[in-house]
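Each remark here refers to the structure printed beneath this line.
The complex appears here without one of its protein chains, the remainder shown in place.
This part shows subunit A:
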Amino acid sequence: MTNIIKGMSKRSSHFKDLYKWLLPIHPVTLPELIPHNPLSWIYFTYAYFTSTVSINTIHITYKDGMFVVSAPAEMKRLWCEGFFGKGVLSRSEATWFDRTSKRLGLGEFKNLTREEITALRREERKKFKKERAKLEAMQAELKKQGKVDPFVEEKLRVRELRDKELDVKDIKRETYIREEDSELLIDGKLTPLEFMELQPVEVFFLQFALGVVEVSKDGSVLSTEELFQLLTGDGGLTPSNPFLIQYIVYHYYRSSGWCARSGVKFGTDLLLYKRGPPLTHAEFAISIIPTSQTDMKFNEENAMNFIELSTISRIIGQVRKKLILTFVEIPSLENLTKAKDIKDILELYKVQEFMYRRFVPNRNRD
């Protein structure tokens, strides 16, 4: 973890502070114990008995089928400490308020949000395409007349434009205001419209595994069991419950230290980041396939055919990630009914993973 952060030379110290915690739980730091210094023993013992683990509970509201966090400080904490949740009006971190303030010319010039950087990149790419099209039109015209293409300089210029590094230092920020934006402003102040939405698996992990949240529905706080009931649905728990299978895999990767987030943009179930989205790209994409030891019909229904596999694998390959097929072996209904509590239920499931990668015999050597 520290290596990744160290590796990012420019912004390293800033990131180190901002993303100090891997999860929204903070271990107690005890003072150093020096064997030949009895004073340090006393101090250590004192600290050992007096320091308490303080957990600031994060409040989640369940409404209209969504798990919502709306206090800005709690949104920030969930994002910075483990990259949980997504701003409903942002790509990942809730940056809408910042972005919109700038767009409407209300805020000061601060750091660029990730969305703004992407927009700038697209702008540059558009410029390149326009120039390329111009050049190609001129070339086509000459070709018609049977002349040799003399545009050496122009070609170089277009190529330069293509390979241009993005310079975020001296960009001019332009305001862009629409009629719709008037409803955002009350007395010239921007209404904080954005909230954070959490995925069911994230909510349950935060509640069951970490115990750092409090989920309320219709004004009352849900217990872990009630939340589990809500997420797995009514009508009796079955071994192939979709939430349960998703959660098994989510819990599995989160507890092995990966930052797991939704993989919907790449057609998979999850994406695994070594640390988190702002620091590194996701390295792995996870597709979940439930399997059963006994029910062959179930296996057939859930198996992916090779066309589906190749579709996903090509997409994942193109974005330079690795595809992992994660098989979840489901227990029998009998064993599931025997399980006493949630922990017992989860322990009945087995996870097995395979890497799936296209191999071209006369090109790949490894």
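General remarks:
Convention: a contact is a pair of C-beta atoms (placed from the backbone, for glycine too) under 8 Å apart; a residue touches a chain by one contact, two chains touch by 3 or more; residues count from 1.
Throughout what follows, contacts and distances are computed from a predicted model.
Among the names given as "E3 ubiquitin ligase complex SCF subunit", "Ribonuclease H2 subunit B", "tRNA-splicing endonuclease subunit Sen15 domain-containing protein" or "Mitotic spindle assembly checkpoint protein MAD1", UniProt records the absent chain under the name "tRNA-splicing endonuclease subunit Sen15 domain-containing protein". Interface note: of A:Asp64, A:Glu165 or A:Glu334, the residue touching the hidden chain in the full complex is A:Asp64. Set against the missing chain, the residues A:Ala140, A:Leu156, A:Val221 or A:Ala303 yield one that touches it, A:Ala140.
Which of A:Leu30, A:Ile55 or A:Leu193 touches the hidden chain is settled by the complete complex: it is A:Leu193. Check A:Arg178, A:Lys297 or A:Arg363 against the missing chain and you find that the one touching it is A:Arg178. Residues 64-66, 85-86, 88-90, 96, 100, 126, 129-130, 132-134, 136-137, 140, 176, 178-180, 184, 193, 197-200, 202, 261-262, 264-265 of subunit A touch the missing chain (whole complex, contact as defined above).
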